[in-house]
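To start, the structure itself, in structure tokens.
Selected chains from the complex are presented in situ; the others are not included.
Chain lettering (A, B and C) follows the sequence in which the chains are written, and residue indices restart at 1 in each chain.
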Amino acid sequence: MIVILKHNTQEEKRNQLIGWLKNQGVDVHISQGEYQTVLGLIGDTAKIDKDLVASLDMVDSVKIVTDPFKCCNRKFHPDDTIVEIGDVKIGGGNFCMIAGPCSVENEEQIVAVARSVKASGAQLLRGGAFKPRTSPYDFQGLKATGLELLKIAREETGLPIVSEVMAVNDLPLFDDVDVIQIGARNMQNFDLLREVGKLRKPVLLKRGLANTVKELLMSAEYIMAGGNEQVILCERGIRTFDDYTRNTLDLAVVPVLHELTHLPVIVDPSHATGVAKLVRPMALAAAACDADGLMIEVHNDPMHALCDGAQSLLPEDFDKLAKEVKAVREVTGK
Amino acid sequence: MIVILKHNTQEEKRNQLIGWLKNQGVDVHISQGEYQTVLGLIGDTAKIDKDLVASLDMVDSVKIVTDPFKCCNRKFHPDDTIVEIGDVKIGGGNFCMIAGPCSVENEEQIVAVARSVKASGAQLLRGGAFKPRTSPYDFQGLKATGLELLKIAREETGLPIVSEVMAVNDLPLFDDVDVIQIGARNMQNFDLLREVGKLRKPVLLKRGLANTVKELLMSAEYIMAGGNEQVILCERGIRTFDDYTRNTLDLAVVPVLHELTHLPVIVDPSHATGVAKLVRPMALAAAACDADGLMIEVHNDPMHALCDGAQSLLPEDFDKLAKEVKAVREVTGK
Amino acid sequence: MIVILKHNTQEEKRNQLIGWLKNQGVDVHISQGEYQTVLGLIGDTAKIDKDLVASLDMVDSVKIVTDPFKCCNRKFHPDDTIVEIGDVKIGGGNFCMIAGPCSVENEEQIVAVARSVKASGAQLLRGGAFKPRTSPYDFQGLKATGLELLKIAREETGLPIVSEVMAVNDLPLFDDVDVIQIGARNMQNFDLLREVGKLRKPVLLKRGLANTVKELLMSAEYIMAGGNEQVILCERGIRTFDDYTRNTLDLAVVPVLHELTHLPVIVDPSHATGVAKLVRPMALAAAACDADGLMIEVHNDPMHALCDGAQSLLPEDFDKLAKEVKAVREVTGK
């Protein structure tokens, strides 16, 4: 940790601070410049409250030089983590296509979609059973029944299943779900993160609407600190002033995360844009910048089909997209 | 709900949509303009999925004309809600000063701060026992012990206590806490909102870092839909491109919320700015624009005092501020 | 234009508003719902001040249903605009690679970079002569001399040149520059837009740091309304809360602009990210989502080369990237 003091700091104040820092168990190197004093803290600086020090009147700024994340840090674990779900692999050069409907609606729907996306090359089936809804009056999902229907679709197709959990007390219902999804609104639900950290099954962690890269990594760290190392990160759009798409898909995060962490990074273009016709271009872009997978909404509902819209693709569109994604990945050398 | 169709929509597509809408149980009024067709939906439009309709190729945009929030809507409940905690009232012209340390550290600290803020006119004591921390390696609070220490401070001073809950399974520990706080990161933890909605005690609901006014009201609605009508809203800064304060305090939300809802609205200038010397000006500004209360961090810790900083005020600063806040409220006529 | 009135609007107030609207020369259709009244304005609504109407106490919201942009609107001009610069074409399926150094430094540098990027397939040479700098104390570019050096490089290589203009009074210096760039900070310098609208040469218009898609199109409209129809739009990153790249590259804007306008849309991954190693992945992503071109910083300066960094690529990296971009475009079917 580096502490930069303001120009006009009194020596007495400065010495009080240095004394206090040393009491916390760190060594302090003083480097006196023309316009400022720089304190370099050596030792176990994790105990020092950065915000507290930064807020002192005499302090210009504080710079953390060691990353606060350990388990997910590529520095300490240079090889890509490969998350395995049965025969399916994500990461380390293994690209994974996850597809399925926004919500599980009934057996016919989920089985039909599962068959169709499997035929197009999807390796995992997604489907919402517990739905995070802004309004308490909106449909909240089929819940336990939805999970049962997903399992039927798995039995029919062999596709492992991914579904979102919203509450610690619902976790037992997910015992037989292959990948547990933590949604964007729960990215900093630390209680839930801690609990899935106790499990030994893959967790798909979505980036929050307004969370930084470091915060995403620290949330992965909550899970991994509990011993669960099978974490898949997912970019799904951030909230900005932009109003022409639901969220702003932040693709540069993919190569940035690849540098900072060994965990696989996938992209959800359906939720990021909220518009079906933007799913294809954004999926191709994600594949081109080296995402480890895509999570795409596909429906086969004639009502939606009639409408020719929503953020979900029709099975035939998904089939075409899957081929294009494969072609892009071949030429970008991954 | 109003649906604006694109210029070049084929009549057949348009009729399919109208047919589908009527099947959902609403009447459709068609108004044909030179460049667009406007569909006015009459009846119970709550069942219609706005996002689905908006994402159709033929649809330019969809406008919801009835507010999705009911219980907290001033239209249906014109009088201010006054939340009562023992003798303390918030809302309806009753201003409430909530003060206390960021974290409960030990009995001596919390009792001393409680006495001091009470002497300065605070009506509620705040103190963190369960702390939401970005890092799993940071201090997570004294937890149950912290709550016990708060109760001791309450016994010593008579001040009712406010503390943050982070997990549904911790709620039993809060049985004897007077006001339950839901932090910014949990504003859309719908599971937790639903559970505190089952209680019959005041909930202080903080606005999330990147949540809109409507989302804040919908989260209040989750609590109130469960029958718990004692909700206090709290603005504590939003995340923007700005980097000179921890968050951007959004004070215009205070009069805007007063128009939309009957619930009391308070402001937390300590967390919003993260800098002690900005607490006074932002607290005065909040009082001037008619907030129903303030939530302010106060410490009496000599280590912090030495440092003359952090986002917490010293007791003597709080005392001076409380007097100024009172004076501002007198001249702004509330 | 559609005006939605609030629930409790008095009939007298409503009639005053309708009378005033009719005085402005529009017809008003009234549609009375259970909870609101919707006014549909028919006729020349361009004269009506939307903001004024929206701010009335009785008005819930106002919805513009006809696009405010005409010249650049695909509705009125369905075919792609192809901007031609000598033999070079941008748009309508013609992909264009623009490359060159951030700043023109000297003849040797600019000629060497020009030769190298030409050999790699670049069709236009970029180079900054007038530099927008946040600080008045920073290097402001070689100005007129820089433009002369660009012309020498053009003579040596045949590559047409692109350079940024910052002031109306400098425009005469750009008489012999092939494409005039308007930088992000000047996207709403309406005076400058109007002046380049009087020219008959291509203008490369960069999106402002915090400007919406509609604002970008309206700025193009300023240029086109003056009769200059050769406008190239450029996405170069927006300002968000994100702090790990200089800006957040907003690639979904590419397909969105393709739908709204017939103008070509290119992407500048160098300025968007500010980091050399992110240029390749973001350039490939832009190509995959159907951008009409890329604008990439390339240097050959040994000092920079030593440092192996900055947001500029080395010539050999650019060469490799150009091949990959071509391959991506081939498989994405453009």
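Simple rule for what comes next: a residue touches a chain if its C-beta (ideal position, glycine included) is under 8 Å from a C-beta of that chain, and two chains touch if they have at least 3 such contacts.
Being a predicted model, the structure only gives us computed values, none of them experimental.
The copy number for the entire complex in this file, given 3 shown chains of one sequence, is 4.
As a convention for this text, only the chains that are shown with their structure count from here on.
If you average the Cα atoms of chain A and of chain B, the two centres end up 26 Å apart. Chain B and chain C have CA centres that are 39 Å apart. Touching two or more other chains at once are residues 210, 214, 277 of chain A. Against chain C, the residues of chain A that register as touching in their complex are 210, 212-214, 238, 240-245, 248-256, 259, 272-273, 277-278, 281-282, 284-290, 324, 327-328, 330-333. Partner chain B is touched in their complex by these residues of chain A: 13, 16-17, 20, 46, 51-53, 55-59, 68-69, 132-137, 166-170, 185-186, 188-191, 194, 209-210, 214-215, 218, 221-222, 225, 239, 246, 274-277, 303-304, 306-311. Those residues of chain C lying in contact with chain B across their complex are 2, 4, 7-8, 29, 31, 33-36, 38, 40, 42, 60-61, 63, 65-66, 75, 210, 239-241, 243.
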